[in-house]
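And now, chain A:
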Amino acid sequence: MGETADQFFVTLQHWLVGHAPASLQPILSSLLSVVAILGVFALLFAITTVLERKGLGRIQNRYGPNRVGPFGFLQPIADGIKSLTKEDIVPHAADKVVHFLAPVVLVLAAFSLYAVLPLGRNMVLANLDAGVLFFFAVSSVMELTIFMAGWSSRNKYSLLGAMRAIAQMISYEVPLILASVTVIMAAGSLSTVAIVEKQAGYTGILPHWFVFTPWGFAGFVLFMIAATAESNRSPFDLPEGESEIIAGYYTEYSGFKFALFFLGEYLGMFAISGLGITLFLGGWAAPFSFLAWVPSYLWFFAKLLGMIVVFIWVRGTLPRLRMDQLMNFAWKFMLPMALLNLVTVAVWHFLPQGVLRWIVCGLMVVVPYVLLGRGLTRGWKLEKRVYRFAE
Partner candidate 1 sequence: MLFTIFAILTVAGAAAAMSLRNLVHSVLALTVAFAGLAAVYLHLGAQFIGLAQILVYVGAVAILIVFAILLTRDAGATSQSILSSSWIGNGTVVLVIFGILAWAIHHSATSQRVVLPQPEASMQQIGNALMLRFALPLEIIGVLLTVALIGAVTIAMREKKETR
Partner candidate 2 sequence: MTPLTSCLLLSALLFAIGLAGALMRRNAILVLIGIELMLNAANLNFIAFWRYGPNPEALTGMMFAIFSIGVAAAEAAVGLALIISLYRHTKTTNIDEVNSMRG
Partner candidate 3 sequence: MTWIVRDLWLIPALPAFAAGLSALARQRNRGFAASLAIGSMGLSFLLALCAFAHTLASSGHGEPAVKVFNFPWLQYGSEWLKLGWMLDPLTAVMLIMVTFVGLLIFIYSTGYMAHDENFTRFFCFLSLFAAAMLGVVIANSLLLLFMCWELVGLTSYLLIGFWYQKPAAAAAAKKAFITTRIGDLAFLIGIVWLYSQAGTLLFYDNGAGCLEHSTLMRLIVQTTCIGMAASTGIALLIFAGAVGKSGQVPLHVWLPDAMEGPTPVSALIHAATMVAAGVFLVARVYPLMSAHGGVNLAPSSTTALQVVTWIGAITAVFAALIAVAQDDIKRILAYSTVSQLGYMMMGLGVGGVAVGMFHLITHAFFKALLFLGAGSVIHGCHEEQDIRRMGGLKRFMPITFATYAAGMLALCGFPLFFSGFWSKDAILHAAQAWSISRVPFYLGSFGALLTAFYMTRQVYYVFFGESRLARHSHQSHSTDAEHHAHGVSDSPHESPAVMTMPLVILAAFAILLGVIGTPAWPWFDSFLKGEPATFNFAGFLESGILRVMLFSSIIVILGLGLGWWFYGRKPIVSAEEPDALERLQPQIFDLLRHKFYVDEFYQDTFIRWNGWLSHVSDWLDRWIWNGAVWAVSYFVLGLSWLARSADTYVVNPGFDEGCRTVTAGGKLLARLQNGRTQNYLRLVGVAFAILVAFLIWSGVQ
């Protein structure tokens, strides 16, 4: 029963494709999966927006949207209608073509990220041999689109935002990729599916997820930090820091293009969380062996939702960094940590099984962490802030 539930969508797709003539079958099957992905993640986007707004509201001691529908859960629909019906204003001096292309390409790129994410057992659109590479290649296109947006709408805030975004994304792409390279080294493959299958086993009831190793844990933390920066979310949201530069590179966007940008942002966030899940959290694998009967895609989405909650939580909690802090953190802390992590995974691979390699690798992770942290926070006076005039 669990088997069928697990493979339900796969079988459904095969059954549907079975009706079409043989020549069209491959195109049709991929078309089906594309449509499915579009639908599912657009829905997820809608849910997430309202979740985020309500969550932030709770964190900030207020009710979020609570008018439209039960607990305001139909708010996204209202927003969608609004953004569709709004006038689409394009600045007079703007470079029309690029201004139009930017959000479209962004969304396209964001969607094409999902092609290599295994959403469940046998549920991957394209099992590329170099899936992870594909992911990063496509996500690097998004940077370009952001530049297009910022540059094309002749507005200094947009340009500043774009510049910030690109600088930040390039800086954090390095540790992001290095952190995933650890997993690639361990799994010995660039294909997401293979990586997930590597983690699918269990010892006793505990899974073989990479996050449960010293280097894996360090890699995961690095990866998540870098991912937050890559998706321009707080505390790394300098590019669209409302208080500094109005809304960054989509200051000049309105109406549906703005919605597209929004969509693109969130899709990017989901995708990168999905990659994190795939690389470190065992993809669609169940956390305990006795829970393996639950359908795999459910696990994937459960993990994804967890990540999203974490993102929202972080956004509600942490203040925004300064630009120099951002860069120092990227180049003086993340990069060395990631590089050392590569060494650690190599050591882990060549040491024999047992306690020894846990100790050694643990040290190799903890000691640099402490030292680099010292180096980074030298000259800081960390103390509890006193609000003299509040409360």
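How were these picked? Simply put, all candidates are chains of the complex that A comes from, given by their letters.
Criterion: a contact is a pair of C-beta atoms (placed from the backbone, for glycine too) under 8 Å apart; a residue touches a chain by one contact, two chains touch by 3 or more; residues count from 1.
Only a predicted model underlies this, so the values are computations on that prediction, with no experimental measurement involved.
**Q** Quick one: in this complex, who touches chain A among 1, 2 or 3?
**A** Only one candidate touches chain A in this complex, namely 1.
**Q** Which residues of chain A touch candidate 1 in their complex?
**A** 95, 98, 128-130, 133-134, 136-138, 140-141, 143-144, 147-148, 151, 159, 163, 166, 170, 173, 189-191
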